[in-house]
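A quick write-up on the structure given underneath.
Rather than the whole complex, this shows some of its chains in their spots.
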Amino acid sequence: MRTIPNPDRPQSPLAERFARVRDLSVALVAPLSDADATVQSMDDASPAKWHLAHTTWFLETFILRDFVHGYALHDDRFPFLFNSYYEAEGRRHARGRRGMVTRPTLDEVLAYRRRVDAALLAALPRLPEAALDLITLGCHHEEQHQELLITDILHLMSENPLEPAIWPAARKVPVEMPGPIGWIAGQAGIAEIGFQGEGFSFDCEGPRHQTLLSPHAIADRTVTNGEWAAFIAAGGYAEPRHWLADGWAWVQTQGITAPLYWEERDGGWTRFGLDGRRAIDPAAPVTHVSFYEADAYAAWAGVRLPTEMEWEAAAAPHDAAGGNQLDTAGPIEPRPSAGGPAFFGDVWEWTGSAYRPYPGFTPVAGAVGEYNGKFMSGQCVLRGGSCATPRGHARASYRNFFYPHQRWQFTGVRLAKDL
Amino acid sequence: MRTIPNPDRPQSPLAERFARVRDLSVALVAPLSDADATVQSMDDASPAKWHLAHTTWFLETFILRDFVHGYALHDDRFPFLFNSYYEAEGRRHARGRRGMVTRPTLDEVLAYRRRVDAALLAALPRLPEAALDLITLGCHHEEQHQELLITDILHLMSENPLEPAIWPAARKVPVEMPGPIGWIAGQAGIAEIGFQGEGFSFDCEGPRHQTLLSPHAIADRTVTNGEWAAFIAAGGYAEPRHWLADGWAWVQTQGITAPLYWEERDGGWTRFGLDGRRAIDPAAPVTHVSFYEADAYAAWAGVRLPTEMEWEAAAAPHDAAGGNQLDTAGPIEPRPSAGGPAFFGDVWEWTGSAYRPYPGFTPVAGAVGEYNGKFMSGQCVLRGGSCATPRGHARASYRNFFYPHQRWQFTGVRLAKDL
Amino acid sequence: MRTIPNPDRPQSPLAERFARVRDLSVALVAPLSDADATVQSMDDASPAKWHLAHTTWFLETFILRDFVHGYALHDDRFPFLFNSYYEAEGRRHARGRRGMVTRPTLDEVLAYRRRVDAALLAALPRLPEAALDLITLGCHHEEQHQELLITDILHLMSENPLEPAIWPAARKVPVEMPGPIGWIAGQAGIAEIGFQGEGFSFDCEGPRHQTLLSPHAIADRTVTNGEWAAFIAAGGYAEPRHWLADGWAWVQTQGITAPLYWEERDGGWTRFGLDGRRAIDPAAPVTHVSFYEADAYAAWAGVRLPTEMEWEAAAAPHDAAGGNQLDTAGPIEPRPSAGGPAFFGDVWEWTGSAYRPYPGFTPVAGAVGEYNGKFMSGQCVLRGGSCATPRGHARASYRNFFYPHQRWQFTGVRLAKDL
């Protein structure tokens, strides 16, 4: 079901892209009830309904309100409810109370989407370049929220003692256990990183600049569930020696003993996913681990995490649109790799780099300038994209970022070492 | 719509009562969406869906499971989800996480209700006396949850910045402002309090016993919104002299300046209710005040709160089923009193008595013995019933109890003084 | 060493009493270093230095400042530091930060005491009756702080992993294990309780009034350490059935498994005291238990706690100045009882009564009116006095009060039962 039929007018590529992105969000919430879409399971997560509305508010505010003369807000109380963190856009609802908003209902939010989509598509042919750029930004923005939508629903379902599945299990293609990690010698010396080219990128991906890499090697695949189970069996979570001090404090105070969603049942490890609770696949990439866990694993293994520069240099030649990424609404899971090194899809890979500005970075002007720059403290860079990342969203230069204790995203581990 | 049509069989009075009680709960949630019924707005409150399911679990567990041979649980995962606090019934879901349970849906919970209701009515003719007593208890239990259902929904709606109304405003009968409080001389000397007679009562209402009252008088009505506004205007919330030390600490740390749901708008006081935000009615009883506020008001007025014994002695001659109590699902609100002293309905009245056992009290044996006795510390007794109390539920001997800071119930203030 | 030599003038009885009380406080801190006297071990406790200064501020404020013309404050910054909770006396230092005040030093505080004592004794012969009454109040006030001083130091020392002893062990008189509890039939019908007579009492002890007692019996001794060890061995701390709901939550969240200061060492129970860590004496009264524990023990034993009215009626004939109470600075500990029923000394006895005003109670006017009345919510009444209570301080009508979870005082358990 397309939400935005527009039969009479030839679609521009941007309009098509816009429609496709907007449709996917709606498709993702298809299995959800009004209640599923409303509840907030933790401060870090948002209700599905909020994601649907917030992405719409973004478009309504920065495009329709700012560029379409005479446009009247769908509901003038919505900006207070659905602004996320744009200080320049005024006061807003407290993040931790988003789950209190049972009304508007899911249906009303879907109607809000349709209204805004129609208005935007109608206005599109006459919009100036600046507005078109903001539509493109809005599409990428919405793709980010699609991934959050999946991971936030997963977290919510995991909090239900009944552990409901919203999707069936993915059909498994039998895959052999991967062999030992192979090491790819990394480029040493001056390399160039950061976005360049014609397409879209976020401001934090640039400016493209030179960086100096020291001699190193990077693993040809990510760490698997089976390898992680061995780390647990070896007492990895009980030995402070492997852990950063902050990580050890986190393990101790939170009682962490395994990746998020793992539980031991009948002597074997299981994980919870949107297809319910199932046995882990030892051949598949481990996911839902924090930076602290990733770092501890690397320390236990006698190696380290790659820097984001090393990662980008290694990944640049690979196809950013390949691998196990999100195409449609339906079963997703990191999957055992069939073949050669793949840097995109399956799991976001923690790097050892703090999320800080590149040399010469300046945020975009205006409210959308709050998009990236103001988060540049305390967070770690992740690279590569995951099985929940809309295909086409990630790039070699793409910088994702989370706090070191967070692990409800599809986060995993690729190792590196000095040569 | 009756949930429990039972056309072929003459109804026993108990069956009729049971059906009526069960119907009212369903009617109360009629204006709610699945999301409205699922979200938990604070630890003290529960989702509407949980109330519907918990009261059903109570019947299923203590009657069907324990007395009906061969009864199979509707869902064997529900006891974990819907047991409230019965330690003897095993582990249960954490109270503060009740709002995570988006599934079962509201519809599924309503189906659970129908299944249990049908099984119970079918079994009823052959149930032993002990089971019939538990059905009666189950009805009273459900009436308590009906009141909580109303107050919990009210709290949830108040947390939504849009302040939705689920009911229209009650039609107002114009009433004159009440005159000054009149003082009813109380009985001094030995009085008898506590439940006696044939009907139902909770274990904590007995044994009936003698108590000694000292000379005192009790107000002929409760404190009004208008009087409370005068207390605020006189600086009542800013003057520690009036307050218990715990109350003053609560006022300071929570920033309390008015009853719950009151806000000043355009220079006048408004309150939020299930009919939305409206101007306060100065003639109506004040409600949503804590024990701390009630006590401070009394201190400011130079008098005190009644003891629960004084209250019961004064209220005993009055009609417990009279006044402004809940008859059907629909607009409720404390209302200005038309005539003589009424001790029942409108608002629960804070007494100065701690909730402690009467002389000779012993809890009922078994799991239902956890119903009252274990809560006998730290809480204050309230008497009288409110506009949200199902008519027929309250009695002169009825002891309601809440912590001194709680005020999301329809709680108000009746004054007393020493003679 | 007397702090207040006054050789040239015949001492009035009040002056002698005053000097004796003031001396005892100083004697109690004799074993303390400046650091011992400065640190605050928890919000509930105060530094010893603070107790010494606060009691002095009380005298300086309510007597010297208010009644002695031309008296200049010893240090005009001290009222901010050493006012406890008298709102009418203005702003004051946050209770939880009292331990930050390393200066004034212990020596400077002792000098403050000497200055105030000298000024007060010099003024005493010319003070009006109202001031003399306040001196008497000040003596009783100081006696209360002497007990807190002991219990606060004990708590502080218990927080030191070295578990230092500040006093030698009391010399033990061998005592036989007490036999089973004997039950004293209590008076039933109307009894009079509350203070009457010539001497001093706190406002909350009155007015004397009639109360109605139901048929009951009260234990002839308190529960012993040996009996408590049996409660523990029987799983008393692991069985929710015995506990009030608030108590069970406290046990679970705080990990409570034994009285405060108890630890199992080499298979036997020890306790920490101001004479260090030693084996418990099974014959001695158990102490450092909370109301929750006292109530659970009684429930386990199939009986209950006495009400404060029952206790007072039973204790009235006994010598309030007898038993194991504090005479001088030195080793203290609840001791096995040698003979017949004793209601005073050893341990404060939790009653089942909430601390609420007596009929006709009105607080004293002025700042000292904040002494008792404002604490009348959420607390439980204890009766009898302990080994840390200055002899002569307690009375049959004396109402001590603490929150139900507190147990750093010398608190114990006497049982009662309905007849």
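What to note about this one:
Order of writing sets the labels: A, B and C. Residues in every chain begin at 1.
Methods note: a contact is a pair of C-beta atoms (placed from the backbone, for glycine too) under 8 Å apart; a residue touches a chain by one contact, two chains touch by 3 or more.
Note that the structure is predicted; figures quoted are calculated from it, not measured.
Shown here are 3 copies of a single protein sequence; counted across the entire complex in this file, the number of copies is 4.
Please note the rule applied: only the chains that are shown with their structure count from here on.
In terms of which chains touch, the assembly is arranged as an unbranched chain of neighbours.
Chain A and chain B have Cα centroids lying 46 Å from one another. In terms of their C-alpha centroids, the spacing between chain B and chain C amounts to 39 Å. Among all residues of chain C, none touch two or more other chains. Taken in their complex, chain B has these residues touching chain A: 33-39, 41, 77, 80-81, 93, 97, 99-106, 156, 159-162, 164.
Of all the residues in chain C, the ones that touch chain B in their complex are 85, 87-88, 190, 209-212, 214, 216, 240-241, 243-248, 291-292, 295, 304, 352-354, 356-357, 359-360, 374-378, 404, 418.
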